[in-house]
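Below: one structure, written as C-alpha cells.
With one protein chain removed, the remaining protein chains of the complex are shown where they sit.
Order of writing sets the labels: A and B. Residues in every chain begin at 1.
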Amino acid sequence: MAVKRLHLMVCAGTGCVSNKSMEVKAALETEIEKHGLAAEVDVIPTGCNGFCGVGPILLVQPDGIFYQQLRPRDIPHLVEEHLLKGRPVQRHLYTPPGEKGTIPLMSDIPFFHAQVLIALRNRGMIDPEKIEDYIAREGYQAAAKALTTMSPQEVLDVVKASGLRGRGGGGFPTGIKWESTKRAPSENGTRWVICNADEGDPGAFMDRSIIEGDPHSVLEGMIIGAYAIGATRGFIYVRQEYPLALKRFMIALNQARESGLLGEDILGTGFSFDIEVHRGAGAFVCGESTALMASLEGNVGEPRAKYIHTVERGLWNMPSCLNNVETWANVPPIILHGAEWFTQLGTGDVSENPWGGSKGTKVFSLAGKINNTGLVEVPMGITLREIVFDIGGGIANGKRLKSVQTGGPSGGCLPEELLDLEVDFDTLTAAGSMMGSGGMLVMDEDDCMVDFARFYIDFLMAESCGKCTPCREGLRNMNMILQRICDGKGQEGDIELLEEISACMIDAALCALGTSAPNPVLSTIKYFREEYEEHIREGKCRAGVCKALITYKVDADKCSGCTLCARACPVNAITGETKKLHVIDPNVCDRCGACYDACTFDAIIRV
Amino acid sequence: MPVEVSEAQVHEIVERWQRSESFVIEMLQDVQHEARHLPRSALEQISREVGVPMTRLYHLATFFKAFSLEPRGEHMVQVCVGSACHVKGAPRLVHACERHLGIKSGETTADGKFSLEPVRCLGCCGLAAVLTIDDELHGHVTSANVERLLKRFQKQEKKAEVT
Partner (left out) sequence: MARLSVQSLNALRDQLQAERAGREGKCRATVIVHMGTCGISAGARQVMTALLGALEERGIADVAVSSSGCAGMCSREPMATVQRPGEAPVKYADLDEKKIVRVLDEHVIGGSIVKEYALAMGSERAG
C-alpha cells in the first residue's frame, strides 16, 4: 500500500476552479515532481470547502494548515518552504477581516469551527470522483446496515423518528412522505424515488456543492429511501446550468454500478434498484414537484393542482417520493448513527409530532454584503446574528446591516431587529419569510428594499409558467406597480394595492411558486414600509439604487484626480484633469454607474 | 461555424435516447448544442422518429430557456442576475456588457460571434458578481473590469482563428 506523508487537498469546487485552482494544482504537481517528492506527497482535488470568498483554497494534511488565495506563481516558494522545510508560509494563511494575526489551522478559523457537518460531512476531505474516498469515510455503510440488518419498515421508522424535514424549502417531514408513498396503492407495485437537483433559487448553491463534492452521499440516501419505500427505480433531475454536477453524478453512478451498489442484487442482498439522470432545460418552476415530474415525462414543466398528491399519483401516475439533494444526503448518517443522534441537534420536540420542531442541521449559502461568503452548515436553532457575525465575519467595508433575506424568491427580508431570531422552519415562516432552500443574502445600507422586492417579482414574473391567472396576472401587475415606484412615479394607495394582489395570490394561485411569490413584497412592506413611502411621497431612494431618483456626484474630499472614472464613463459626462477634481455633468450622465464601480477611492457618491 | 445539424446527426441523437418520449427534452438539448438553435427540420425529424406531435415540441422549445428557435452566437456571454449578484452590481454589469458588445440582452452580434444572455443564478454567489464566457466562469466582475475581460477573450478568439 502506498502511504503518503502529506496530503494536499486542493479545492476543486466551481468557485475555486474559476479562481484557477486547477492551475494551482498543476503547479503543485510540477514542483513536487521537481523536488522528487511524488512518492511522499499526494495531491487530491476535493469538492467545495464552502469558503468561496477566499479561494483558491489548499488544506495540508495531517498538519491541518489552511492556505487561501493561492496563485500558481506562489507555489514554488510554498512547496520549498512547507513541503521541504516544514515551515508554513505566513503570507498565504488566513487573516480574519480587520485583524493582523494569521490563523494557520483550518480548525481554528471561526468560519469553520462553528459549523456542524452532516450533509456536508465529507466536504474538502474526499476526491468526489473516487468512490474509494467515499468508502473510506464510512460511505455505503448505512446502505449496508439498512439492507442487511433492518427491515424496510425499520428504516422508515428511524427516518420518521429523526424528525428530518425536507431541505428543499417546504419542510415537509421526510418520514411521512416516505410512508405515504409506501402505503399508496400501486397496481403493479411500481414506486419511484426522485431527487430534485433543479436548484433554481437565486442565491442558493448548497445542492450544487453537495453533488459536486460528494455525489455518492445522494446516491446512498436514494438507495436507502428506495429500500424503505419499495421503489425499484430512481430519477435525478439536475439543472443544465450545473454541468460539473451532472458530470460528477454520471461518474458516481457508473462507479456505484460497477461496485454492485446499484443495479441488480445490491451488495448481494437481493435488493435491486437503479437510477437515471435527466437534465432540466432551464425553468425555475420545474423545482415544483408536479412540474418536475411533468418534465421528467418529457412534457412542459407546468404544475398541476394537487387534489391528489404525488406520493399517490406522481410520475406516470405512480406513487412517487421526491426529496431534494440535501435531504437525501442527510439520510445515510441518520441510518448509521440513529434517530436519537440526529434529534440531539435542533429545535422543538418531534417525539410525538414530526411538525413539532426542526432537527439536525441546515446548509445556508451566505452571500451579499458579508465578509465571509460561502457555504455553511449549522445546527437548527442558531441565531441569525451568529450566522452573520460569528461565522460570516460581519458586514463588509464597515457598512451597517440592513436586512437578511432568507428563502430566495419565496422568502422574505428580515430587519436588523430580528437578528436574534433562532432559525428554524417555523420561526422563519412566522416572521414572514421562510427557510426555503437555504439562501441567505445579507444587505447593507446601500441596498434598496423596494428595488429588491421589484427584483424578485421581476424574476418570478419571468419564471411563472402562466398556467394559472392569479400568478400570471398578479405578478405582472405587481411588477408594474413596483417598477413605477422605483421610477419615482408611485401613487398613494400603491402599497395597499400590492397587499391586495398578494392576498389574492396566496389564496388562489395553483402552486407554491405563486402562493409564496408575494413574500418578498409583503415582508419588505412589513419591515421597511418607510422606504416605500419615501419613494412614493418624496421621490427619494435612501440607498441610492433607483436610477430615476438619484444623481451621481464626485466627493471633492475623496477625489484624487486619477481619471479612472472619466475613462470608464461611456457617455463622456465626466471632465477633469489628471490629479485634479473631476466633475460629473448631470445632464449628460445616464446613471449607468460605471464610474461608481471604477473609482477605487469611494469618491463617487449617489445622492 | 455551422448552425446546422444533419439528418444523420439527429437520427443518432434520437437513438442515443432510445427513441423514448420521456427523453425528448434531452434530445432537444443535444440538437441545441449541435446547431445552437432548434432548426425546424430537426424538430420535424424528432417528431417523426419518436412519434410526438410538433405542437408538443414547439411547446417545449418555447417553454425552456435552454432552447432557441433562432441561432445563438458562437460564444455565449451569460451574466448572472441572481439576487447575490444583483446586490453586487449585476444590473450595471449587464449594461456594460451591452455597451461593449453593441447589443441588447438576449441578442446576438451581427457577425454571429456573441450572444448576451442574463441568467438567474449560476450558483456561485460567493464570488458575486459572476459571468460565464462559454464554459469559463469569472468571479468578482464589475462594470469596470468586464471590458478588459471581454477584450482579452475577443483577442484570443481572433488569434485562434488565424492559426
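Before moving on, here are some points about what is shown:
Please note the rule applied: a residue touches a chain if its C-beta (ideal position, glycine included) is under 8 Å from a C-beta of that chain, and two chains touch if they have at least 3 such contacts.
The structure displayed is predicted, hence computed values, not measured ones.
By the touch rule given at the top, the unshown chain touches A in the complete complex. Checked against the hidden chain, the listed residues A:Leu28, A:Ala144 or A:Ala283 yield one contact partner: A:Ala144. Touch with the chain that is not drawn comes from one residue among A:Asp63, A:Glu445 or A:Asp487, which is A:Asp63. Contact between subunit A and the unshown chain involves residues 1-7, 9, 39-40, 42, 44, 61-64, 83-87, 125, 131-133, 135-136, 138-141, 144, 148, 255, 258-261, 267-269.
Here is the rule we go by: only the chains that are shown with their structure count from here on.
Taking each chain's centre as the mean of its C-alpha atoms, subunit A lies 23 Å from subunit B. Within the complex formed with subunit B, the subunit A residues making contact are 14-15, 17-19, 51-53, 55, 199-205, 208, 240-243, 278-284, 295-301, 365-369, 373-375, 405, 408-409, 439, 441, 443, 447, 452, 455-456, 459, 462-463, 465, 564, 568, 570, 592-594, 596-598. Across the complex, subunit B meets subunit A through its residues 20-26, 28-29, 52, 56, 59-60, 63-67, 82-84, 86-89, 91-92, 95-96, 99, 119-128, 130, 135-139, 142-144.
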